[in-house]
Each structure stands twice: as structure tokens, then as C-alpha cells.
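With one protein chain held back, the other chains of the complex are shown just where they sit.
Chain IDs A and B follow the sequence of writing; residue 1 opens each chain.
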Amino acid sequence: MSRPASTPRHPVVTGDLYAEVRTFYARQMRRVDSLDIEGFADTFVEDGEVVHAGGRRQRGRAEMIAGMRAALPRYRDIAVRHWFDHLLIEPDPADPDVIRTSYYTLVTQTDRSGKVCFQPTFTVADVLVRRDGRLLTLSRVIEQDSPVEPAVGSEERSAA
Amino acid sequence: MSRPASTPRHPVVTGDLYAEVRTFYARQMRRVDSLDIEGFADTFVEDGEVVHAGGRRQRGRAEMIAGMRAALPRYRDIAVRHWFDHLLIEPDPADPDVIRTSYYTLVTQTDRSGKVCFQPTFTVADVLVRRDGRLLTLSRVIEQDSPVEPAVGSEERSAA
Partner (left out) sequence: MSRPASTPRHPVVTGDLYAEVRTFYARQMRRVDSLDIEGFADTFVEDGEVVHAGGRRQRGRAEMIAGMRAALPRYRDIAVRHWFDHLLIEPDPADPDVIRTSYYTLVTQTDRSGKVCFQPTFTVADVLVRRDGRLLTLSRVIEQDSPVEPAVGSEERSAA
């Protein structure tokens, strides 16, 4: 708000970077949705970290793999798909190989009869790093979307 | 149809423009979905216009803000998320700072228990303008998707 209007507020996202990041997630989500646990873990750095909605924290591929294996039974009869939208990409101004992202996530679960159920919606914030030309996830924080208390003026508050 | 096949029917959308427009919407939707009403209004030009599904018309940021404030009670216990897809971008051939867009919209409402409900689907048509390097919405027309009467041949009509 305090910056002059002519100053871009955010670093520009090139089309090439946009395509690169979208393609990274397209591959990563195919792995998790096909229950390719090791393949999914390989899209993280060795000591990558995931903070799940609710606060559970997994650090390192081994812990990630163990956690996902433990959850496998719940996917026995459903096909899960993670849908993303509204990807924001913020390259680190000091290091083009570090990229902060955030995106909406909707998770469908289709059972054998074709019936689709939905998990609550989530917003995810990642830090990606480019190593040897490939993107990897360094960290991921998943938050379940919850109702917000809107910032309203005093008239609205007193009227409520 | 009447143009030769070698003539592109539409102006080419560069990757950079695609990323710019997607990023604009990713930020704009975060504002509306977090009930940041003033922040959302700031993504429109001062006298921007929205025509809602059903025909209600809002003109100018002040009217937009008042309308959104009046609607706040219905979001007290839900997290709303707008999901976009199939974005079409048509830069004005005469003015690269005027861009017509259209996109599909699906709106989820997640309650405190995590249950997801869906509003009807919509198709939105915007005119965006670039001012001081930043995109802003000049106008928006929102239409609820409704069944179409397919254009069928005479055999199909008489058989129906």
C-alpha cells in the first residue's frame, strides 16, 4: 500500500517458470495419486519437511514414506486426486533456484462405483529448490481452509 | 470457418502473458476468499463494474465494497474458494494493455466440520487493463451455467 503504484509489488513470473512449476506439480501429484510413495518422496529433498493440516510434521524421506505407508489402507478402495488452482510463484530475489509457491487444493476420492467425495479444501505453501536443473520440494505446509473473521468497520460490528 | 486454415483465428497468447494473468487471478481470488473486501476492490479500477449472475450490477469500488459487506453474514461459518479453469486470454490487437478474458468458475464452501458444498458453476468474462505495469479488472460479467439447446439437424428435431 505504501509503495508507489508504478512499482511492481512482486517479482515477475515468466511463462517458462510458470510452465516449469506447473509441470513439476503435475508429475508430483501423479505420483502421490497413484500411491507411488517412494516416487513421491523422491520429489522432495532428502531432508524435506511436510507440515500437515493439524500440525503433524514429517521430516526426511524415510519418515514421509513410513507415514504414507501407514495411511495406505484408507486408499484401498478409492482413487484419490489432488486438484490445484491459483498457483502463486515467488522466486527468491537473491537466489533463482529457490522458489516459494502457494496454491489451493481440492481432493477428490472416487470409489469403485464412481461416486465422488470431497475432502475439505486446503491451501498449501511450498518452498521449492532447483538442483541439477530439477525442481524438488524443500518444505510444504498444508492448512485446511477455515472460515475467516472478516475485517469489518465499526458500523458493521455494532449492527451485527 | 471462412478464413483460410493457415490464418490463426486468435491472437497468440505468450507464456509470459499467460503467467501474468493467472498470477493476477491467483492474487485476486485470495483476497475475495479471505473476505479482504477492500483488497479485492483494489484489484478493480476505481469505476470498475461487475454484473452478477441474475443481472445485478455494481459500479465503482464503493458500491462493490458495500455490496460485499452486506453479504458477509453468509460467510460467517464457511470458507469459500473460487476455482478457475479454461482461461481464455484475448489481448486487444490495438492496445496490449487491454485484455479480454473468460474462464470457468466453480465455488466451494467448506463448513467448520470440513463438509464441502458447491455453488452452481459459472462462466465469467472480464476486461482487464494494465496500468503502471499492474493488471486491474475493468469489468466483469458473471453468468450461471445453464443447459443449452443443442443445435441439431432436422432428423434429430423430428425424432425428438
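The rule we apply is simple: a residue touches a chain if its C-beta (ideal position, glycine included) is under 8 Å from a C-beta of that chain, and two chains touch if they have at least 3 such contacts.
Computed from a prediction, not measured in an experiment: that's the story for all the values here.
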Which displayed chains the unshown chain touches: A, B
Contacts of chain A with the absent chain, listed as residue ranges: 14-20, 22-23, 25-27, 29-30, 34-37, 69, 72, 75-79, 81, 83-85, 108, 110-112, 114-116, 131-134
Missing-chain contacts mapped onto chain B: 5-6, 8-10, 12-19, 83, 85-89, 104, 106, 118-121, 144-148, 150-153, 156, 160
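Keep this in mind: only the chains that are shown with their structure count from here on.
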Centroid distance [mean C-alpha coordinates] between chain B and chain A, Å: 23
